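Note that this complex is displayed minus one protein chain, with the remaining chains in position.
Letters A and B mark the chains in the order given here, with residues in each chain numbered from 1 onward.
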Amino acid sequence: MRLFGHKPTTLAWVGLAIIGVFSAIAIFAPLLAPHEEGAVVSDTWAAASGSFWLGTDNIGRDMVSRLIYGARMTIGVALACTILSFIIGTTLGLLAAVGGTLLDQVLSRIVDVMLSIPLLVFALMILSMFGPSIPTLVITIAILDSTRVFRLARAVAVNLVVRDYVEAARLRGEGLWWLMRREILPNALPPMISEFGLRFCFNFLFVAGLSFLGLGIQPPYADWGGMVRENGRAISFGITAPLWPAIAISIVTIGVNLVVDWILSINARPSGASAEM
Amino acid sequence: MAESVLAIRNLRVESITGTVLVDDVSLDLKPGEVLGLIGESGAGKSTIGLAAMVYARAGCKITAGTVEIKGDSARTLNMEGRRELRGRRIAYVAQSAAASFNPAHCIMDQVCEMPIQHGLMKKAAAQAWAVELFRSLELPNPETFGARYPHQVSGGQLQRAMAAMAISCRPDIVVFDEPTTALDVTTQIEVLALIKKLIKEYRTAALYISHDLAVVAQGAERVRVLRGGKMVELGTTGQILLQPQNEYSRALVADRKESDKLAVASMAQREAIVLEVSGAVGMYGSFAAVKNVALTVAHGETLAVVGESGSGKSSLARLIVGLLPRSAGTVTFRGRVLSPALKARTKEDLRKLQFIYQQPDVALNPRQTVGEIIGRPVQFYFDRSPADVAKRVAELLKQVDLPLDYAQRLSTALSGGQKQRVCIARALAAEPELIICDEPTSALDQLVADGILKLLKRLQDELGIAYLFITHDLGIVRRIAHRTAAMLRGEIVAEGATATVFSAPLHPYTERLLASVPEVRADWLDEILARRA
Partner (left out) sequence: MLRIIATRVVLGILTLLAVSILIFAATEILPGDVASAVLGQGATPETLRVFRKELGLDRPAHVRYAEWFTGAIQGDFGKALTNKRDILTSVTPRLKNTLFLAGYAALIAVPLSVALGILAAINEGKLADRLANIISLATISVPEFFIAYLLILFLAVKLRYFPSLSTVFADMPFAKKLHVTALPAVTLTMLVAAHMLRMTRSSVLSIMSQPYIEMAFLKGLSRSRVVLTHALPNAAAPIITVIALNLAYLIVGVVVIEVVFVYPGIGQFMVDGVSKRDLPVVQACGLIFASAFITLNTVADVLSILVNPRLRHPI
């Protein structure tokens, strides 16, 4: 099979498989989970057994079921953030590149200022005012993350705007909309695809981190970052409960990164370091 | 073949994906001999040059054949042995000196590096030697020249410094890889002369790689013609120039000679004036790229604007189409004064004035099919139905000699010459009265460029289109221009019928330009130099 006109490497296949499996888990969570999301079914931190494959959590809920429901919430929120962030960032980035110096200057300076505050710090400040709720979380992360997308989209588009074929379209008398949609966007997409994967990983880890700090997705919803937080104390007793959701987070991110790495390597050309000496 | 300093036998170089770049190439280089390697892009010239140093670029591999330097087999050497060889016994002069000098070190350190690292000289001796080399290459202030950084000196000087670097270990062989291609014609001639002098003075053998037969002819005793990584013909320079045996070599030589004679007489009657520029000034910030320029182009006429890089000829083209706002003067097109700004021009004005770019590779949207690219102006300017657009696209493809099924292909699947034909078809689609051609053939191989020039000429005869043809190549001017304007530092210094501009009394600048264009005979450079002295 070929993807983007190339044959995936073994590592890329592993990544694709991981993405596939976890997407399926997220979509079919209620069908797959042996227990209800919030049902207390046993003692606190019960050991793994036939009925609870990974044991139970800090108030006796089934770890596997929580992980399955958590996939839905954690991946869903991160995906929503990334999609929204790309819509905002790409639109504004292309506009800045095509729409003239003034617009570009205004947008770029705003983004510069926003980027000079660390993302986590910025998010914490906003969440401290609005309080954590899923819509606030998604919008906050999407807006903050869109600054990075804006930077890339603008950089890519600025490179494309000076291409002769865009100039040829301008000489023909084409309008702004045509230039953006037909001449620039199709050529800007390839570098944006790998960026989408990277931004997803980043947002995914970020949402998990916020939830871990108690400022992201709130109980009673199961989410992986929050599950680590709830079970964190167990580690001092040598109980592995907080590691399972952390492992789940890691596997998903590694999976996406493997695919992104492969996409990036398609475009990379060998450097002088590997020439025959 | 013991007397050869370099003997390559049955060389084969492949890319890691399996494409054969050089196939079954052999060559011999006698001591002190200059061998020219000539061919168009993709002929494998540079690959062979590098393979002579048992070096292959990243992604390539020498897969077969032998390389012997003074009888020693070089391919069997280990890393250490190859290092001993490079620079010490065979040195390299690259095409772009600006990119091949390390920006972080001064020139002296880079020139002295080889003798010091190869253990031939101590630092002080190497520096004195470098100064001597700078002097023999006629670099300004040879004592202090080395203290400068690469970005502080001109391209021509840097290229000479690289020649000094190559000769610094007194190697048996120097590989010159298109050493003058990146330079202006007037600079090229100086560098060419100095390289020739250097080779003679230090009695080194040289492999001289170029795409330009005329350049190779000035120094090489023998010429090897290559095509697509394969050997085509080997002969003495005189024989290749006068009696090429192979069909391909014949085409190359014939085409190059065609540029030497005037082909187009000026028009008897210049009927309607299509474009009139007067008093035009164009500024980049505070720098005036175009100063008080006036010119006219008549219906069905070709006006060539010639000049070296930086002379403002491209800026003039951009000023006329409205990409560079003019700060003074007028541009009158078909009797109407055009607005300085592109946005304020009418659709009809835009349609009648089309533009063809230098680099067909970047002038076509890689995500659009040829049909979309050519069809868009038809649809945009004439608002035709999809069926009519398709019909017109087919017509246009036929006009530029491209197969009809190319309409479905992406532009990236085409060769350089085919891309330029698509660009021409796109311009024709607007049914223009004037096409501005900004060096449309300079990125193309010689024979491909020839095809494009013939096409443009035919279209002019058929459709009566006028061209404003920007170029640095006087050969092209002679072949296609009714009238010529020579540009220097933003101003037009000579203008008139091509025959007049090229005949006495010449403007000093035109004379210098004319004298610098290499001609396809072996004694041209010596003649010019003798005349100058």
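What we mean here is this: a residue touches a chain if its C-beta (ideal position, glycine included) is under 8 Å from a C-beta of that chain, and two chains touch if they have at least 3 such contacts.
Nothing here was measured: the structure is a model prediction, and the numbers come from that model.
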{"item": "Residue of A:64, A:80 or A:228 in touch with the missing chain, whole complex considered", "value": "A:228"}
{"item": "Residue of B:12, B:30 or B:57 touching the missing chain in the full complex", "value": "B:57"}
{"item": "Touching residue (missing chain; options B:5, B:21 or B:114)", "value": "B:114"}
{"item": "Candidates B:44, B:87 or B:307 - the one touching the absent chain", "value": "B:87"}
{"item": "Of A:87, A:125, A:162 or A:176, the one touching the omitted chain in the full complex", "value": "A:125"}
{"item": "Contact footprint on chain B, counting only the chain that is left out", "value": "50, 53, 55, 57-58, 79, 82-88, 91-92, 94, 96, 99-106, 113-114, 117-118, 148-149, 151-152, 165"}
{"item": "Sites on chain A contacted by the missing partner chain, in the whole complex", "value": "112-114, 116-122, 124-131, 201, 205, 208-209, 212-215, 225, 228, 232, 235-238, 240, 242-243, 246-247, 249-250, 253-254, 257-258, 261, 269-275, 277"}
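The definition used in the following text is that only the chains that are shown with their structure count from here on.
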{"item": "Between chain A and chain B, centroid-to-centroid distance (C-alpha), Å", "value": "47"}
{"item": "Residues on chain B engaged by chain A in the complex (per definition of touch)", "value": "54-62, 79, 82, 321-323, 342, 345, 347, 350, 354-355, 357, 359, 362-368, 376-377, 380-381, 426, 430"}
{"item": "Touching residues on chain A, where the partner in the complex is chain B", "value": "163-168, 170-174, 182-183, 186-187, 269-277"}
